[in-house]
Every structure is written in structure tokens, then in C-alpha cells.
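Have a look at the structure below before the remarks.
Now for subunit A:
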Amino acid sequence: MHDMPFIYNFPFFSILLTLIGGMSMPFFRNGRVAQKINMGIIIAVGVMNFILFCNLVSTGEHFTYMMGHFPAPWGNEIRGGPFEALMATVFAFVMGFAILGGVFNIYEDVPKKKQYLYFLMMNLLLSSMIALIYTNDMFTAYVFIEINTLAACAIVMSKDSGETIVATIRYLIMSLLGSGLFLMGLALLYNITGHLLMESLQPVILQMAESEQYYLPLTVVFAVTTLGLCVKSALYPFHSWLPGAHGSATSSSSAILSGLVLKGYIILLMKMMYRVYTPELLAKLHITDAIFVLGIIGMIMGSIHALRERHIKRMTAYSSVAQIGYIFMGIGLNSEVGMMAASFHILSHAITKPMLFLAAGGLANVSGHSYEFKDLKGAAHRNKIAGVAFVIGALSMIGIPLFAGFPSKLFFSTGALHSDYFRMPLVLIALAVSTALNALYYLPVCINIWRMKDEPGHGHGHGSDDHSASHGGEPEAVHAVHAEALGHGSISHAVSHGAAAVADAGHADSGGHELLHDTDGAHEMHHGKTGITPAFVVSMVVFIASNFGLGIFYGPVMDAIRKGLELL
Partner candidate 1 sequence: MVDTQTVLVWILLGFLITCAVASMITKNLLTTVLIFMSYSLVMTIIWIVLESPDLAGTEAAVGAGVTTILFFITLKKIGALHTNKKGKKKKLKEGEENE
Partner candidate 2 sequence: MGLFTDHYYEIAAVVLFGIGFMGLLLHNNLIKKIVGLNIMDTAVYLLLAQRGMVFGRVAPILGDNLTPSAEQYINPIPAGLVLTGIVVSVSVSAFSLALTHRLYKKYHTLNLDEILLKSKKEKENKEKAVTH
């Protein structure tokens, strides 16, 4: 087909560009040069995939791209469609701004001579995730899963404190367990069917499913591959490595790990569900029920674990476990709406969670690098944009309308209404309980970071805390005005800031710029720099805007996902 439009080369270009970017990094041993190259590559990949996505959504077709001179079953092949292009665009967008937001912490945490290695690992991570999204061959998926595992472990441990190395070894061992299981399933699948390409696997599997006696091997093979991917994407019972790894890494590493790396494996699982095992066969073999039950348990238990944490990043990491439970519950709903809700939640979580992690990093920067709640008391007043971003991220996680979290919860419940009598009550109860639990552990933190730091003898300041802050914004703003006026800083500044915390994004943007020069250094800062660099503010503002954008204009995104899933 000589008339292949030029943009069909984009997936191939983005994979090769990131790989070559990663390979050429050792020549630029200076951290800042490496960061600029990395950012350039991420922007190029994001733009390419966005153009591909717009084109594919309008034309509504998918394409296969031959890697090499030989067609599919002989040579390798990547397959693009609106769903994959959308995911690749969001992955590149989120990775770019997550690195931009956390760049201050990267230069602080990673030893100076190894910063270029950090950005090298970021390039390889992006290339492996995009390859996982686009690949059409199971063994290529296994090879790029290995690159993903190694690069993810490398960015966790590049912070070089004892705690990260312990977290890395646990993360590595659990991940290798998962990819060992995935490879075992792949080997058995190859033994039984004789194919590795996703397209040619499906007819053989369906034809084998007709003959009843093949049910056991098919069930075991699907269960083992799905179990391997569940272990790698930290579904509830296999999540023990996640809080350590995501809690101790630098803020941009944990943002990318939580937001993107976990989702790469889920997207591969979705592609295998649609192209290899067809959802109907999976439902008949009850694997979707197993995923559904694990998702439900994950939703609730993840939030319960998060309640017990007193460390802001570990709490956010546990809430990632809960959100992964949401996604798997969506997949387990075994219906078109459920799958759409799950993929929308992948997007909304991929946008909200990095914002939470970066905001947590920003708050910790201004309160002596401690992530404990008692040290973060009133930290938001020192780093206002991080405080605003954390509050918006928390509200979006709880699922308050106007934010990114709400449409996915809306579609989860509509998906539940469509499903059968066994799933509907479970989903609705689990949604309600989990949302309440989310509120129970996010709101106190928001209140805590926005409380005024009560100096001794400033007794009456406690007054406002007694009544439970059902809607955190309102009383808090009034209190902030009162305390701010008494403390330091002008009333106008306090009012505009207080209002920004509650009002819509537009106002917050202007509030954001105003905060830029508001480095009120009245606090005991261990070192002069407070980490509120322009890059940090820009990335926070962009995350907030995209959160609102996704929350308000979820209609077109949902149509694109529906079209993508049909063509998957």
C-alpha cells in the first residue's frame, strides 16, 4: 500500500525517536542539557501522537504498520488506532509536565553526576510505554515490559537514599514475579496455538473454545497472563511494593510511576482482552468476574490503607491502589460502558495523580523536606500554587463535579446499571463507600495544609476547626481571611487567594501568576530556595487547567474513547 499517509509513520517515529534519544544521552553528561533534550523529545512525541489522534478520530479507521520487509505473521508489526493514539498523547503530555514540575526536586535529589542517567531512563521508559501501547505482537510486548520494569526501578532508586533502594528491591522482585508469570502464560499460549501475533491468535483460540474439552487450558493460560499483568499494575492483593516505591521516590518519579507506568500494563491487558481473548470468551471463563471482585476489594481496601497513613506521599500511593481497583472494576463490568469508564478513568487518574504527587513534593519543599502531616501544617500558605493544586486534585479524586474524577464515576455507575443483578448493587455500594473513604482521607489533609500554623498562645485560632469541614473550601476561606489579616500579608492578597481556592480555574490562573512573586520567607526555611520555580508553577497551572478541561468537556473525550474501543 504505497499510498500510506505520512502520519501513519508517527508511532514508529515516536518509538525510535525516544529509543535513540535514550541511547545518545551518555554523550551529554550534563544534567541540564540532558533535561532539555528529553523535554524536546517528549514534546515531539506528544505533538506527533496528537496529530495522529485527531486524524484517526476524524477518519475513524485503524492501521497496521509493518516493521521491516515482511508482513505480519513473519515480521513484527505495530497497530495504531484512535484509542492507542489518545493514550500515547496523554502519556507524553503527562510525562512532559510531570518532569517539568518536578525538575527542582530532581536536581536536588539525584546526585549531580548521575542526573543525565535519570533523563536517559525517562526516555527509555517513554519508549517502552509507547511500544506497549502500539505493539501487536505478544513477545515484543514481553521485551518492552522488561525495559519498562528496569527503567521504572532505575528512576525509583536514582534518589539514592537508603529507603529508595529497599523500595526498589521489593518493587523489582514483585515485578519480575509478574513478568515471569506473563512469560509462562505466553509460553503455554504459544505451545497450544502456535502463534504470537495478536490477530492470528484470536481465530485459533475461538476455534479451540468451541471444542468444550479445551476450556481448562484456555482458562489457566488467560488467568496466568492476566495475573502477571495484575501483579505488575499493583491490583489490591499484589500491591505491597507500591507505597514504598511511590512514596520514597522523587516527586516527578512517583508522579510518572503512579500516573503512567501502572496504566501501560492495563492498556496492554485491554488490548489482549479485545484482540486475543474476546470479552465474551473471558466472561464465559469467569476471568472478568475475578478481575471485578479484585477491583471491588481493591477500591475499598486501598482507601482503608490510605486512611492509616500519616505520610502524605504514602497516602497518595495507597490512593493509587484504590484507583487501580476502580479501573479493574470497570474492566470487570464486562460491558461497553464499563470499559469506556475504565479507560476514561485511566485518563483522569493519569492527569490528577501526578498533580497530587507534584503538589505534595512542592509542599514538602517549603516545610523542611518532611512529608509528615504534622510538619505540613499550614504549608499551603507558603507554597500557594501547590496548595491550590493539591486541593483541586483531592476534590477531583473524590469525584466532585467540574473535576476530572466525576465523569468516570458517573460512567461507572451507568455501567453498573446496565450490568446484571449480581454486579449492580456491589458496584454502587463500593462506589459510595470508596468515595466516602476518599473524602475521609483527602479532606483532612487539605484542611491541614491550609490551616494557619498556630503559634503558641494564638488560642482563638482553633475556633474554626471545630465544626467538621463538610465542604472544605467555604469556612476555610473566611478563616484564612481573618487569620491572614491578623498575621502577615495584605487583606486583598488573602481574599484573592482564599477565593481562588474555591472559585473556578480562570481566577486561579491569575491567582497563580500573582503567587509567583509571593515568596513570603517568614518561615524557618532550611535553605533559601522554596522550590517554587516558574517551571513548577507552569506545570501546576497546566495540570489544573487540564483537570478542569477533562472534567467539563468529557463528552468529546468519551466519544473518542468509544470509537477507539470499537476499533481496538
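Worth a mention:
Note that in this section a residue touches a chain if its C-beta (ideal position, glycine included) is under 8 Å from a C-beta of that chain, and two chains touch if they have at least 3 such contacts; residues count from 1.
Behind the choice of candidates: all candidates are chains of the complex that A comes from, given by their letters.
Quick caveat: nothing in here was measured; it's all calculated off a predicted structure.
Chain contacts in this complex place subunit A in touch with candidate 2, from the set 1 or 2. On the subunit A side of its complex with candidate 2, the touching residues are 139, 143, 146, 149-150, 153, 157, 162-163, 165-166, 168-170, 172-173, 176-177, 180, 183-184, 187-188, 190-191, 196, 368, 370, 372, 374-375.
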